[in-house]
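Complex shown without one protein chain; remaining protein chains in place.
Order of writing sets the chain letters: A, B, C and D. Residues in each chain are counted from 1.
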Amino acid sequence: MVYKCFGRGRVMNKWAKVVGLLVVLLALGLAAGCGGGGQEEAKDTGDTIKIGVNYELSGEVATFGSHTKDGIMLAFEEINANGGVLGKKIEPIVRDNRGIADEAMSVATKLITEEGIVAHLGAATTGCTLAAVPVCMQYKIPLLTTSATNPDVTVDPKTGETREYIFRTCFIDPPQAIVGADFAYNDLKARKVAIYYDNTNDYSKGLAVEFEKAFEAIGGQVVATEGYGKDDEDFRPTLTNFSKAGADLIYVPGYYQKVAKIISQARELGIKLPFLGADGWDSPELVSIAGAENLNNTYFTNHYSSSDPSERVQNFVKAYKKKYGSVPDSFAALGYDAAYLIVDAIKRAGSAEPEAIKEALAQTKNFEAVTGTLSFDEKHNPVKEIAIIEMVDGKQVLKTKKAPKS
Amino acid sequence: MDKQRLWLNVGVAATLAVVYFAVDWLIKTGIITPFQQLNLYLIGINIILAVSLNLIVGFTGQLALGHAGFMAVGAYISAVLTTKIGIPFLPATLAGALAAALMGIIIGLPTLRLRGDYLAIATLGFGEIVRGILINIEYVGGAAGLIGIKQYCTWPWLFFWTLITVLFIKNFINSTHGRACIAIREDEIAAEAMGINTTKYKVLAFSIGAFFAGIAGAIYAHYFFLIQPNTFSILKSFDALLLVVFGGLGSLTGSIIAAVFVTLITALLQDLAQLRMVIYAVLLIIIMIFRPQGLLGTKEVTFEVLCKKMGGTTWHCSK
Amino acid sequence: MLSIKDIDVYYGAIHALKGINLEIKQGEIVTLIGANGAGKSTTLRTISGLVHPKKGTITFEGQDITRLPAQKIVELGISHVPEGRRPFAKMTVLENLELGAYLRKDKDGVRKSLERVFEYFPRLKERMYQKAGTLSGGEQQMLAIGRALMSKPKLLLLDEPSMGLAPILVQEIFKIIKEINEAGTTILLVEQNAHMALQIADRAYVLETGRIVLSGAAEELAETEAVKNAYLGG
Amino acid sequence: MTEFIQQILNGLSLGSIYALIALGYTMVYGVIQLINFAHGEILMVGAFAAFFAITVWGANIFAAIIIAMIASSLLGVVIERVAYRPLRNSGRLAVLITAIGVSLLLQNGGLMVFGTDFRAFPRVIENTHYKFFNGSITITSYQILIFTVTVVMMLILQYIVQKTKVGKAMRAVSWDKDAAKLMGINVDNIISVTFAIGSAFAAVAGVLLGLYYNTIYPLMGLMPGLKAFVAAVLGGIGLIPGAFAGGFLLGITETMVSGYWSTKWRDPFVFIILILILIIKPSGLLGREEKEKV
Partner (left out) sequence: MALLEVKQLSKTFGGLEALKNFELSLEKKELVGLIGPNGAGKTTVFNLLTGVYKPTSGTFYLEGKCLLGLKPHQITSCGIARTFQNIRLFGDLSVFDNVRVANHWYSSYPVANAVLRLPSYFKYERRMSQRAYELLEIFNLLDKKDELAKNLPYGEQRRLEIARALAAKPKVLLLDEPAAGMNPLETKELMNLISWIREEFNLTILLIEHDMSLVMGICERIIVLDHGEIIAQGTPEEIKRNPRVIGAYLGEEAV
């Protein structure tokens, strides 16, 4: 008898647990639903054009993904507020790929085959973009990436053929490195440079390689090259070596959070050399991390400058600031441009069919974007001017704009 | 007794065949959507990972946090062979798996003196070494990873390898060798005193586990088009360990169920964008608190058990 | 002093104690004897609050302690020397003894208790700064008893103090148990060695598979056939 | 030669940070044998607490550190209550998985609450540079600060564990929970105290990390946490001097490899050294190999 009671007690206990678990799950589901709902616009299908937004919203590179997403969402909001396109509203479908390649592929597959998107925006990193590329190619959905700079994204390295459905709004490594080298040699009169790149990041690596090529081609000399890891926080040893090698400029094509530390640690060590970098530097945090004073005598090549006085740029900066409370970086600007570019393509095509969007995208000529006037070349890379920004007392100052001479 | 076993085997084989052809047909007719198909592959890969890691952690009792390292070796070797040298998928897969098994022996032999957390950290180090080396090899694409891998892995391959893995490890466990491994888990000193060569069995468990992790890597590489060193980070090892613990240490069916369950949860949560990982983490904690011994503990779901549960005839099948 | 009424204890699904009733009076030595797994240790663990009964009550000096956590029960004056001695092996003998007085605030009293322990067990004094793990089995038993005495208990629970000890040491330990009792501490003794236990105890209970099957004065029980056959080796 | 000394100095400051994080790790491990994978995230929360204390309430650095310590301690205690205590009698791997879950939760929760940006940690203390040998060797006041704090913290911790009543209770709980209960020790409270102290240490490490590197980020605890764990194991897990020694060894090795060889090979090399040391000394640098009693 006693035993029976005992048995039932345990069963009850188990049920209590299961019910408890379900309640928690339900609560979480509700919370998630609300959270998710806030992200997405009116869901009445039929009358909307669905565009997939496949970005790195969590994980180690969440910064890039979420800023790009912010830019994209701002653009779509503006577009929808102005009546949408072809009489329909845009419905962005935002998904997180955690910065993991297989997740990016999974997200792309789901967006295309289950959600029925007509175009795919993303991802921010080359790795995740490359994972989404085969899916978009297979299902013939145009993919527009905002910051994947690896040449292999739009061109199949085996055949050398341009991938029909893949486009990007950012320039690729060679033009940026060429402009950087040009600027270093001709404007800053540097002859010996040291290169310090992020060894775990293909973007940074690609720039380093291209810069070395370009700089040596115009007669300069690279005296030292060194890589750092994504988990490195202490750059003093390498910097000490650089100053010994007799470099008169240090090229650091990395992301701002590391670059800022590299520069401030260099200044700490008394290294007063000029630093040159690339679009990865662009973030308001660069100044707050490195310190305004330390950044004097540093330059970087970029897609745009938030200090660019042109009306287009200033309108964007104002709108972004109003919505998110901070100055937009390149990622945001590129995302914003990508969203407008897709919509422009739909408008020009007069149809929201993927095939038509692709055709229209390929024919993009002199599209007026925040990040410059953009046309696609035969490799689906944008042709546009590159801005060179100087850091003056913590402010970005547009130094000059150059077109890559290749 | 033998007759009963024969019928049981025939029944199992028939069920498997039906599953195989049914899924094959569903894929061909498109009833299984591409997204579901992708998750099917993830399930297969996760089953292989979980079952092979369970052999090391669950059955032999050696806490290893370097499973992603073995997976990486299998993925990279096989992918290099198919894309750069042009070797067919099957031999490339086997080569990748054998290379991983060799790694298992190399890492297994010296680290077997280590116990518990020290072994865990040494194997974690091994995984990071593999990743660190891959990042530095330009030939395989460095940090950007190896791209342009053909999607050779199709449903028959996936089914075949998953089945082989499960059968291999199941048969291994249910033999005197498997019992030797479990004895080591239970009490290493007593196992040694009963005449079991504990070093041999620990290395054996490591190399078999690594072999199948290598297979999982090869499948992964040849389904997802590209592989990157960062895919095989410590987090991947944790994922595999999670499946093993969640399913129940020492339960193969538990590992399988966990692999299916966790993959589906991950897929379902995908729609929640940023919130997904938060919810995933909360779920993980809740599940572990409510079932610390894992879904099945050390029990197995077998046809016998199922029959008994459903009140059918009990199989008096004395082992 | 202590009375246990109808307690039922479970370990998971195992029903370890089935309606145990037990009574201890001030100044007594009471012993629990029985086979392995009969529930002797469980009884002690239940009294000291390491496990809690499903039902039944335990009262100590009129206060209900059934649901109290272990540290509260120590505070009330019950000290438990666990089976297997369980010294803190990596700490010194002195630190072990100090931990025994963890809850006490009276520094002078603690020093007196320490002296008293060293009187009972001079060998512990010699090894004051030695790590407990390096002591021999007999010394560890002395340390375990000494540690329990440091809390100045009114009731001392002893679990198998003779286990694994040489016969000569068993005699010594039992002598000291008797001394401790004579100095005013009530003792509940669980013993495998029924022969020795019945010699020093006033009363005894016999446990079998979680139930008390016999009880009475120790001398009388020692004479009964059942006890003789089962526990005293005929 | 001066370069070598400079590298050693750099290694010492990096090592100090690893050591400081490893202290908290090892202390929690020492008492309940749990690898608290969320330690790095507790550090992150501490750093953010200090950040907000300074930027929002205008607290000075000491107040900020105190606030960070309180915030982290509370978090540590809550985590233990909610996520670890229910599993105290379960297998160790179940707790390990829960710890990973907690770590994931805090990372991603952090990304949602604090945002995905790297934030600049205010330079509340002047970073002076002291130069020696005609400027060929530089020591910054941050480096001195970090080193001193780590040494002091190690001594404090050692004192707490070895000499105080709480410390003795911790050691007793660590060895045998039931026996500790029989001494009248409230095991639950002692474990909470352990988490509180360990987490407070993490908070200090977090603030120093923020100061030293200028940035804080929701995932900032991930790698330092893992490295510190490696350091703790390297020194002999559960041993306070071990965490200290392991942290410095790891820091110096890392700077030496980056300085004299290549940063690219730093991590693989460090882990190879780790494995070699463990093969030679299976229980870490200072750990004594304990043969199981047969």
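The working rule: contacts are C-beta pairs under 8 Å (C-beta built on N, C-alpha and C of every residue); 3 or more make two chains touch, one makes a residue touch a chain.
Please read all numbers here as calculations on a predicted model, not as lab measurements.
Colleague: In the full complex, which of C:Ile29, C:Leu44, C:Leu169 or C:Ala204 touches the chain missing from this view?
Modeller: C:Leu169
Colleague: Mind pulling the chain B residues that touch the left-out chain?
Modeller: 167-168, 171-172, 174-180, 182-183, 185-187, 189-198, 204, 250, 298, 319
Colleague: Touching the absent chain: which residues on chain C qualify?
Modeller: 35-37, 136-138, 163-171, 192, 194, 229-234
Please note the rule applied: only the chains that are shown with their structure count from here on.
Colleague: Tell me, please, which chain's centre (mean of its C-alpha atoms) is farthest from the centre of chain B?
Modeller: In terms of C-alpha centroids, the chain at the greatest distance from chain B is C.
Colleague: Can you name the chain whose C-alpha mean lies closest to the mean of all the C-alpha atoms?
Modeller: Given all protein C-alpha atoms shown, the central chain works out to be D.
Colleague: Averaged over CA atoms, how far is the centre of chain A from the centre of chain B? Could you give it in whole Å?
Modeller: 35
Colleague: Measure off the straight-line distance from the CA centroid of chain B to the CA centroid of chain D, and report it in whole Å.
Modeller: 33
Colleague: Note the residues in chain D that touch 2 or more other chains, in rising order.
Modeller: In chain D, the residues touching two or more other chains are 108, 111, 264, 267.
Colleague: Indicate the residues of chain C shared as contacts by at least two other chains.
Modeller: Expected reply: no residues.
Colleague: Taking the touch rule as given, give the residues of chain A at its contact with chain D in the complex, in rising order.
Modeller: 57-60, 62-63, 65-67, 199, 226-229, 231-234, 236-238, 240-241, 256-257, 260-261, 264, 268-270, 283, 285, 287-291
Colleague: Note which residues of chain B are touching chain A in the complex, please.
Modeller: That would be residues 33-35, 38-39, 42, 135-136, 142-145, 147-148, 151, 220, 224-228, 230-231, 267, 270-277, 279, 282-283, 286, 290 of chain B.
Colleague: Where on chain D does chain B make contact in their complex?
Modeller: The touching residues are 29, 35, 83, 86-87, 90-91, 93-98, 100-102, 104-105, 107-109, 111-112, 226, 229-230, 233, 237, 264-265, 267-268, 271-272, 274-275, 278-279, 282-284, 292, 294.
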